[in-house]
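Up next is subunit A:
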Amino acid sequence: MAVRANPHLIEELEKYGAQDVVKCYHCGNCSATCPFSGGTYLFPRKSMRYLQMGLESRLRATLEPWLCYYCGECSDQCPREAEPGETMMSMRRWLTSRYDFTGISALFYRSWRAELIAIVVVALLTGIGLTIFGLTYGDLNVYDGEGAFLPAAAIHRFDWAMAIVLVILLGINCVRMWWFTVGGDRGVRVPLREYLKLAFLVPLHFFTQKRFRQCNEKRPWAVHLVLMFSYLTMLILIMFFLHYLQDGPAINWVAHGFGYAAALGLVGTAIYAVHGRIKKTETHYRHSHETDWIFLGLLALVSATGIIQHVLHRTGQPAAANVLYVAHMMGVVPMLVLEVPFSKWSHMAYRPLAMYLSALREKAVAVESAPADKRAAVAQTA
Partner candidate 1 sequence: MKDDCRIGFYICNCGTNIAKVVDAEQVCERIAGLPGVACARAYKYMCSNPGQEMITRDIRERGLNRVVVAACSPRMHEPTFRKALEAAGLNPYLLEMANIREQCSWVHDDPRAATAKACDLAHAAVRRVRYHQPLEKVEASYAPATLVLGGGIAGLTVAVELAEASQPVYLVEREGKLGGNVGRADLTAPYLDSARDILAEKIARAEASPKLDILLRSELVELRGFVGNFRATVRTTGGPTRDLAVGAVVVCTGYQEFDATRIERLGYGRFPDVITSFELERRLRMGRLETDDGRIPRYVSIVHCVGSRNPRYHPYCSRVCCMTALKYGHEIKSALPAAMVTDLYVDMLSFGKGGEDFYRRTSELKTMFLMYEKGDPPRVRAAEPGDDCGLLVQVNERLSGEVIDVPADLVVLMVGMEARADGGDVARTVGISQDRQGWFIESHPKLAPVSTATEGVYIAGCCQSPKDIPDSVAQARAAAAMVLAHVAQGKIEVDARFAEIDPDRCSGCRMCNELCPYTAITFDPDERRSSVQSALCKACGTCVAACPSGAITARHFTDKQIFEQIEGVLAWSSSRSS
Partner candidate 2 sequence: MEFEPIIVGFLCNWCSYTGADLAGTARIKHRPNLRTIRVMCSGRVDPTFVLKAFAAGADGVLVCGCHPGDCHYIEGNYKTMRRMELLGQLVRAYGIDERRVRLEWVSASEGERFARLVDEMTLELRQLGPCKLRPTVAALANDFDGLSRAVTAQVAASGEVTHG
């Protein structure tokens, strides 16, 4: 069955940040230098070829971009400056938009203005909603306890409601990713047993990012791990232990210890990334898509407002703390509602899932070829 070529595919990918794809003449240096390339997955060269040939359906079914961590060596080695690393990055953006059933992702990646407007709108709605809520049920001068402007319990419920919506959105997208790459591929049949046996790969990769560490350059992995753990710590604190942080005046030092460490990690990595992207210190910082800046901007905004509102609260200025808290939520909500399912943050789900799915595909290949081997063995003995 022939595959239809889409001659416009490169143009499409360019909207997602691809550059100079056409320059590639398939020398293979990129694949030779990449520590992950080989065996079943021959990237970035193979993906570059799919792109040049306009094989949209093949590209949609590939997991390869998710197996790349953009250490940048391929781009450094490329004799034609075809930027394979950046192309893989743009393919991840494109794939994210394919997995997303709402179409919002495609809109955001292709138009930073749309994304910014959406963020502002959600931020304003959040701000207005929370202000009305606070003024109706509490007092601006009370930060915690009875009559608090934004009581921890209410925020907690709000957070959980938001989390459920997010999980549903991201879950649907993950199922689509599975369908595009494994489920819908007729040539691939994975037994249920393997699904269960390999399920541990998702949390394993999520928490350790061990594959990232295999890149020759270790620093990006370390930075990323600090960011990821800081973010995760903060998420757990907020989802389960919000009242320890918000309620006073007694200070729960365990929760606060974790909170401060996480805040430090987030601010530190944000500064590191912004500095890197401005100065272009590393290959993967050389090209910055608008979504990268929006992501970093939100991260910096949320971190800063979070820290300031906390300081104000603990230094006894509840009114100012409440205002900053609203501002903080105006950053948090768009970040979670828009960035996690539709933009850059979604990769926290897709990456570990891709490890799992690629392992499944390899198993499926093994299962398929087994009977043939058996036939060959029978033929030999006969």
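As a selection rule, all candidates are chains of the complex that A comes from, given by their letters.
In the analysis below, a contact is a pair of C-beta atoms (placed from the backbone, for glycine too) under 8 Å apart; a residue touches a chain by one contact, two chains touch by 3 or more; residues count from 1.
Owing to the predicted nature of the structure, the values given are computational and were not obtained by experimental measurement.
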Touching candidate for subunit A, same complex, options 1 or 2: 1
Residues of subunit A touching candidate 1 in the complex: 1-5, 7-8, 10-11, 22-23, 25-26, 46, 49-50, 52-55, 58, 80
